[in-house]
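Apart from one protein chain that is not included, each protein chain of the complex appears where it belongs.
Read from first to last, the chains carry the letters A, B, C and D; within each, the first residue is number 1.
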Amino acid sequence: MTTIDPARTELQPSEPQPSRRSTGTRATRLVGIGCITAMGWLVAFGLGFSPADRDQKESVRILYVHVPTIWLAYLAFVVTAVSSGLYLFTKKQSLGWDRAAGASAEIGVAFVAVTLAVGSLWGRLTWGVFWQWDARLTTTALLFVTYIGYLAVRRLGGSHQQRAKRSAVLGMIAVVEIPLVHFSVKMWRSLLAEALVANLDGDLRWTGSCCSASSSASSPSRSCTSG
Amino acid sequence: MSPAPSPSSATVDGPVIVLDDVVAVLGQFPALAGAFLTVERGEIVLLRGPNGAGKTTLLRLCAGLLPVERGTATILGFDLSTQRELVRPHVGLLGHQNGLYLDLSVRENVNFWGRTVGASTDEIHAAMARMGVAERLADIPCRKLSAGQKRRTSLACLVARRAQVWLLDEPHAGLDATGRDELDATLAQAAGSGATILVASHELERAGNLATRSVEVIAGQVTALGDKK
Amino acid sequence: MSPAPSPSSATVDGPVIVLDDVVAVLGQFPALAGAFLTVERGEIVLLRGPNGAGKTTLLRLCAGLLPVERGTATILGFDLSTQRELVRPHVGLLGHQNGLYLDLSVRENVNFWGRTVGASTDEIHAAMARMGVAERLADIPCRKLSAGQKRRTSLACLVARRAQVWLLDEPHAGLDATGRDELDATLAQAAGSGATILVASHELERAGNLATRSVEVIAGQVTALGDKK
Amino acid sequence: MSTWKVACLIAAKDLRVERRSKIVTNQVLPFAGITMVSFAFALDKQNVLDTVAPGLIWLATTFSLLILVQRSFSIETDDGALDAMRVAGIDARAIFLGKAMALAVQLLVLEILLLFAAVVFYGESIQSSGAQGPVLAVVLLVTTLVSATCGLAAVGTLYGGLAAGFKGSETLLPLLTLPAVAPVLIGATKAVESAVGTAGAVVSEGWQWVGLLAVFAVAFGIGGALAFGPLIDE
Partner (left out) sequence: MSTWKVACLIAAKDLRVERRSKIVTNQVLPFAGITMVSFAFALDKQNVLDTVAPGLIWLATTFSLLILVQRSFSIETDDGALDAMRVAGIDARAIFLGKAMALAVQLLVLEILLLFAAVVFYGESIQSSGAQGPVLAVVLLVTTLVSATCGLAAVGTLYGGLAAGFKGSETLLPLLTLPAVAPVLIGATKAVESAVGTAGAVVSEGWQWVGLLAVFAVAFGIGGALAFGPLIDE
C-alpha cells in the first residue's frame, strides 16, 4: 500500500555520524585544564590537607562532597526552570531551551541521588541509622521524586512542542521546592514553635546546625552521636 | 461566543483555508509532509487517499490539535501557529472518536456542547431532530447506544455548535441509509449558508457526489489542486 | 486447538447457524426480539437495517458474548446456551472495536492471536501480507497506526485464526479502496473453502455485491428469509 | 459565554455524571473507609492509633483524591471529549476551574464522612478545652477542611489534566501528585491534630498550618489555571 515518499523520511533523525573531529575549542580546553587542576587541589585539600574534625574524625570529609552535590543539583534545577521559562516565554519557542532543561534536570536528579546516598552513609556513621524523618531529609526525598516525575513526563508521547510545553510548565512549578528544601529546617522550627536545644560549640557549629536540626524532629536518642 | 471575535468579524475575504507547504510530525514521523491546499468559502472538499496517508492528521492540524512544524497554515485569516485560540471557536471537528460523555443522556450531551457556545434550547432541539436522536433516544445514556446512534449524537453536537469550518473524518461510517441522506442534506445546507467543509472519506461515491471538489492525499502530501466538478 | 473438538468433528451436516425465535436483552432492553435465521455452510449473508436495529447484538450473540434469553441458537450443531465453550474456538468476530494491544507492534499482535490457536509462523506472515500490514508497518506499535491500519491489523488477526464462522461488524468501514478489494477477495476465498460468513454493513452496494444473500434486521427482529441472489 | 459561566457548566456536567454513575458514594467512599480500617489493622499497636488518626484521615483522603482525579479525567478521555473541548475553543482556565470545583465538592463530602468515621472508629473527639470551648476548634476544623480541599483539588486537576489520555496515566498521576500534595498532607494533619487535641496540641497552634494550606491552595489555584492551557494543549 502506502509507499513512502523520500520527503517523508527526511525529517526523521539521521543516525549520529561518528566523527573524528573534536568539538573542543581553545577556550574549552583551557577551561577543562583549569577544572582538572582545581579538582586535583580540592581532592588533595579535602582528603589530606584539611584537619580531621574533633568529633566526627575523618568522616567529616564527606561534607566536601555532600554539600556541593546538593548545591549542584539546585543549580541544575534552576537552570531547568530558567530554560523552561525561556522556552515558554520567548517568541520563537526554541526546542534548544527544552533540551537544555531536560539535560539539566537529568544532571540534577543524578546529583540529588548522590546527596541522598552519601547523606545516608554519613548518617549511618554519625547517627547510627541511614535515615531519619526530619524536615530536610524528607523534603530532599520529595525533591528527588518530583524531578523523577518531571523526567517521566518528558517521556510521555506527543509532539516535540507538546512535550516541551508540558515539561516546561512542570519544571517551573517544581523549582519552588528548592527553597522548601533549603529553608526547611528553619520553617519547620518556626512552624513547630519549638525551642531547639542545639548549642554545640566550636568548629562544629556549622555541621551541628544541620545535625541537631535533623534530630530535633525525631527521636532525641538518635541525635548527634558525636563527642 | 462573546469573548471570541464574533463570526462576522472572522468573515474575511479570500480563501478560508490556506495551507502552504505544511508539515506536521507525529512522534518522529512526518505524517503530513508538505501539504498545499486552498479552500474557498462554501466549498465541500473531499480528502481521499489510502490508509495512513495523513487525512486524519490534516484535519486535526486544521482543528488546531496538532502543531504546525513547518510552513504556514491560515484558517479564516488567522495563522494557526500563533493565533490558534482565535481559530478554534469557529471550527468544528468530527474525529474518529465521538467525544461524548457516556454516562450522560443524548440530550444532556448535545445540551452541554451547545450551551458552551451559547446555543439556545430551540437550536439544540433542532440539531437533535436533524440527526434523528430527538425522540426515543433522547434520554438514554450514550453508553447504551449503538455505534451508529453514537455517531448521530456526535453529529448533532457538531450541528449545535454552528461552526464556520467543518472538519469531518469519515462522517458516513456507521450511519444507515437514512442517516447518510440526512447528513448530506445537512452538509449541503451548511455549505449553502456559508460554511466551509472538509470531508475525509473512503466512501468515494457517496462523498464524491456531495463534494464540490476532491483532493488526493498520498503519503502525507497534498499537491494536486483537486478536480473541480 | 487440540483440547477443543477439532474442526472436522464440528463439520456437521445441515445448516451452520440456526436461530429460532432468539431474544437477547441488553440491560432491560430487548435489543434482539425474536430472530429467525438459518445459514448454510459457505454462505455470505449480509445483515442490513437501520442504526440500532440489533445487528451488532445479533453478531455478539452468535459469538457467544451475550446470553440467549429465549429461543434456541445453534451454531455448528452446538447449542449456544449450553455449549458455548465448544462453539467459540470455531468462531471469529470483528467487532466495532479492534481488540489490539496498543503497546505491541502489528507483528506481535498477529503473532499472539495466531499462536493461541496454534497457527504457524508462515500462516501468520501470510495473514499479515494478505491485509497489507506485513512490511513497513509490521514493527510499529499499534497505538501509532491510523484508523484504517488498525482495522487491517485486526482483520489480519482474524485471518490468522482460521475460524469456520466469521462474524464481521462493518468490516469495510475505514478501509481504503485497495483494502476493500483485498478484504472481499479474502472473504470470497474463505467462503469458497467452507467458511460461513455473516457481515453487518451499511455499505449496501459494496457488501451487497459480495454477499450471497441479504437479510434485514428491523427493530430487533429478523424474519424475512432474505433475498436469494 | 464568560470563562466563569463555562466553568460552572463544566462543574455541573461533572457532578451530573457523578450523580448518574454514583461512583463516589458507591465505591470511593467504601474504599476510603476500607483504607482507614486497613491502616488501623496494619498499625495495630498500643497507643499508636489514636495519635496517628489525623494523619490517617488525610492519607485516606489523598488516596481517594487519586482515584477521583483519575475518574474525573477518564470520563473526558474515554471517548475523546477532552479533544472536543479543546477544539470547541473552551478556555483552558474554564476547564481547570470547572473540573477543580466539581472535584472539591466531591472531596469535601468525602472528608466530612471520613471525619465522622474517625470519630466512630478511632474514638477521636473535638477539643473542648480552652476559652471558647469547642467553638474555636470547630471553626479551625472547618477552615482546615475547606482550604486543604481546595489545594488538593487544584493539584489533582492540574496533574490529572497533564497525565490525561496518555498510556500509563493511571501510574503517572500518583507519581506527580503525591510529592506535590505532601505539604497539604502535613499541614492538614497538624491542623486537625490541634483541633482534636492529639498529643497535647492546642487549638491556637493550628492556625499557622491553616495559613500554609491557604497559601498553597491559592498558589496552585492561580498557577494551575494559568498553566492548564499549555499542559493540555499540544
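Just a few scattered comments:
Everything below uses one rule, namely that a contact is a pair of C-beta atoms (placed from the backbone, for glycine too) under 8 Å apart; a residue touches a chain by one contact, two chains touch by 3 or more.
From a predicted model like this one, the values you see are computed outputs, not experimental measurements.
Here the missing chain is touched by one residue of C:130, C:161, C:180 or C:202, and it is C:161.
Taking the complete complex into account, A:138 is the one of A:138, A:161 or A:184 that touches the chain left out.
Which of D:80, D:174, D:197 or D:224 touches the hidden chain is settled by the complete complex: it is D:174.
Where subunit D meets the omitted chain, the residues involved are 21, 23, 27-28, 30-31, 34-35, 38-39, 41-43, 45, 48, 51-52, 55-56, 58-59, 62-63, 67, 70-71, 74, 167-168, 170-172, 174-175, 178-179, 182, 185-186, 189, 199.
Seen from subunit A, the chain kept out of the figure touches residues 120, 129-131, 133, 138, 141-142, 145, 148-149, 152, 155, 217-219.
Although one chain is hidden here, its contacts on subunit C can still be listed: residues 1-4, 63-67, 85, 87-93, 95, 97-104, 108, 112-113, 115-118, 141, 157, 161.
Rule of thumb we're sticking to: only the chains that are shown with their structure count from here on.
Mean C-alpha positions place subunit C and subunit D at a centre distance of 47 Å. Between the CA-based centres of subunit B and subunit D the separation comes to 38 Å, rounded to the whole angstrom. For subunit A, the set of residues that touch two or more other chains comprises 1-2, 4, 157, 159, 161-162. In subunit C, 176, 178-179 are the positions where the chain touches two or more neighbouring chains simultaneously.
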